[in-house]
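Heads up: the structure comes next, in structure tokens.
Of the protein chains in this complex, one is absent; all others appear in place.
Going in written order, the chains are labelled A and B, and every chain counts its residues from 1.
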Amino acid sequence: MKTREIAEFLGGDLRGDGEVDIYGVAALKSADQGELAYLDRGRDLVESNASCVIVSSEEARQHYANSITVSDPKLAFAKVAAELHREDRKVQPNHPTAVIAESASVRADYVGAFVSVGENSYIGEGCRIHDGVRIGKNVNIRKFTVLHANSTVYDNVSIGDDCVIHSGAVIGADGFGYVKDENGIHVKFPQIGTVVIEDNVEIGANSCVDRGALGETRIGTGTKIDNLVQIAHNVQIGKNCIIVAMSGISGSSVLEDDVVLAGQVGIADHVTLKKGVVIAAKSAVYSNKVISNGIWAGIPARPVKAFKENFAALGSLPIIRREIRELKDRIESIEPFESE
Amino acid sequence: MKTREIAEFLGGDLRGDGEVDIYGVAALKSADQGELAYLDRGRDLVESNASCVIVSSEEARQHYANSITVSDPKLAFAKVAAELHREDRKVQPNHPTAVIAESASVRADYVGAFVSVGENSYIGEGCRIHDGVRIGKNVNIRKFTVLHANSTVYDNVSIGDDCVIHSGAVIGADGFGYVKDENGIHVKFPQIGTVVIEDNVEIGANSCVDRGALGETRIGTGTKIDNLVQIAHNVQIGKNCIIVAMSGISGSSVLEDDVVLAGQVGIADHVTLKKGVVIAAKSAVYSNKVISNGIWAGIPARPVKAFKENFAALGSLPIIRREIRELKDRIESIEPFESE
Partner (left out) sequence: MKTREIAEFLGGDLRGDGEVDIYGVAALKSADQGELAYLDRGRDLVESNASCVIVSSEEARQHYANSITVSDPKLAFAKVAAELHREDRKVQPNHPTAVIAESASVRADYVGAFVSVGENSYIGEGCRIHDGVRIGKNVNIRKFTVLHANSTVYDNVSIGDDCVIHSGAVIGADGFGYVKDENGIHVKFPQIGTVVIEDNVEIGANSCVDRGALGETRIGTGTKIDNLVQIAHNVQIGKNCIIVAMSGISGSSVLEDDVVLAGQVGIADHVTLKKGVVIAAKSAVYSNKVISNGIWAGIPARPVKAFKENFAALGSLPIIRREIRELKDRIESIEPFESE
């Protein structure tokens, strides 16, 4: 893309040479000729060899030989990067080692080596299925979705358009549910539901999304899930949620739209987090069954203001103990002498 | 199965038509013709299109056209579901792509595509080994055990009857043990022991069970392990334990029978949890080397009653600080005036 084309793509204000060819993106400091960089809002100027810099301030606009001014440089940079680094979408023949059931219908751009696709599964156009991916029976994957190497999809799962499933992720394994019998033996409760992943969802490496026990586990459009995350059976996640690495959500809990779980968060079963709730890193929600708004933190989680006050108070306990000792002394000194 | 047969199987009391064919199980609300549902003890009546409902109360018995009365409907439902949804156990020829060492002995019902089985390994009758599973050398797997796609078993591991290992699980990787040498370099302590998994154990997706350093890591009969769980070298787990997702057990710790670890629990090394101990979610046991009974919670874990009191007290700290200020004022007002 030429700088002129990038400015048009962004609806940004180009200063400098519009005919420079841009081949890729890079950080300001390490960028080279032919690369595009960006200076985030409010950051100090950084010298750069980038051929063009996306900026938001007049000062930055003046500083770089070629610049494009927009309101949010980081967002603009991300959008251009997606264009420039778009994974090569050329259609290739399926790898000859792939084992695809005769009853499956595969329209993907590419199916890699050692992939298996089970009976009656459907994979839509534009998908890329990398080496060693396992797709069970009756799986439905719509368009332009990417499954990275060695990821696994169990039977009867549905995945929408434009999703990315990273390596080692497991979609549709059995939920964890047992009923104790009269002898203390754990009898497996049926785990025969399914998983529905809507559009534009990303699921990180080695994350797990279990199938519903009887119903479905659902992940809403635009939700992004990091690595090593656990989503238990029958969880319902809304749109555009962010779930950072190593968080876990227990059975049947509900995350409405725009919820954020920072890293290593735990959500107990049958909890509802209303739209936009944020749970701070390393926190756990289990004593509140509904959290309506705001940022919550701690184990168990409480509003972040209370969490911080509690934490500060904890540090003040030695002072409190000293104050109590002083009060005792003062009372002692003014108490009337008591004889028996 | 006919309703009459289900009632016999459960030893339950059938009301209504005994000749209705039941093809599957479902939740009460979503059940359809031909499906069996259940109403859990103490729950309110729910309208249902299920062809038969397992119930425990007289009121529920009367409510549904066809019902089977038992003492524990959920348990009964789980048992029937296991019968109705039993995975098809027909014997199939091993997939032609499977690579099975000549010295291995495989009696499994089915070995899938791209499976590898190493030298001198044994897989008993009724096992199903799904696509992409890796089984090392000298592995012994008894009868009717299922290994799901892309799970991995290292050399010299033993797995019993009726186990289920989910996708991405890794059994028998090296334990994490090093000795620091004179230059601060971590020299690997030998990790040449093994893993023994007894009967009827389920291991969730992407969980890890490390081999013993010199001895063995053992998981007892009937124990159920959720996803993303870490079992370190030389851990000994008893029978019928429940280990919920994202919990980790450090080296050489012992869980006696019927122990429960809720989600995201951490157990330090060389800890013993006696029979029936329960550790609450997001807790960590490290300062107590033996926990004898009850429910424990917190970081570090203490008896749950103390944990709750501590937590409540923490919330009362602002009140305590106010009370101390008031006491100071009151003392001030009654202290004799002191001149110098």
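FYI, a contact is a pair of C-beta atoms (placed from the backbone, for glycine too) under 8 Å apart; a residue touches a chain by one contact, two chains touch by 3 or more.
Not measured: the values here are computed from a predicted model.
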- [ ] Just name the one of A:205, A:268 or A:285 that touches the chain not displayed here.
- [x] A:205
- [ ] Touching the hidden chain in the full complex, which residues of chain B are there? Just list them.
- [x] 97, 99, 114, 116, 132, 134, 136, 150, 152, 154, 168, 170, 173-174, 176, 178-181, 184-190, 192, 206, 208, 210, 214-215, 228, 230, 232, 246, 248, 250, 264, 266, 268, 284, 286, 299-300, 306, 309-310, 313-314, 316-317, 320, 323-324, 327, 330-331, 334
- [ ] Determine and list the chain A residues touching the chain excluded from the picture.
- [x] 24-27, 30, 72, 74-75, 77-79, 81-82, 85, 95, 97, 112-114, 130-132, 148-150, 164, 166-168, 202, 204-206, 222, 224, 226-228, 240, 242, 244-246, 258, 263-264, 281-282, 299, 311, 314-315, 317-318, 320-321, 324, 327-328, 331, 334-336
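The rule is simple: only the chains that are shown with their structure count from here on.
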Task: chain A-chain B separation of Cα centroids, rounded to whole Å - done: 25
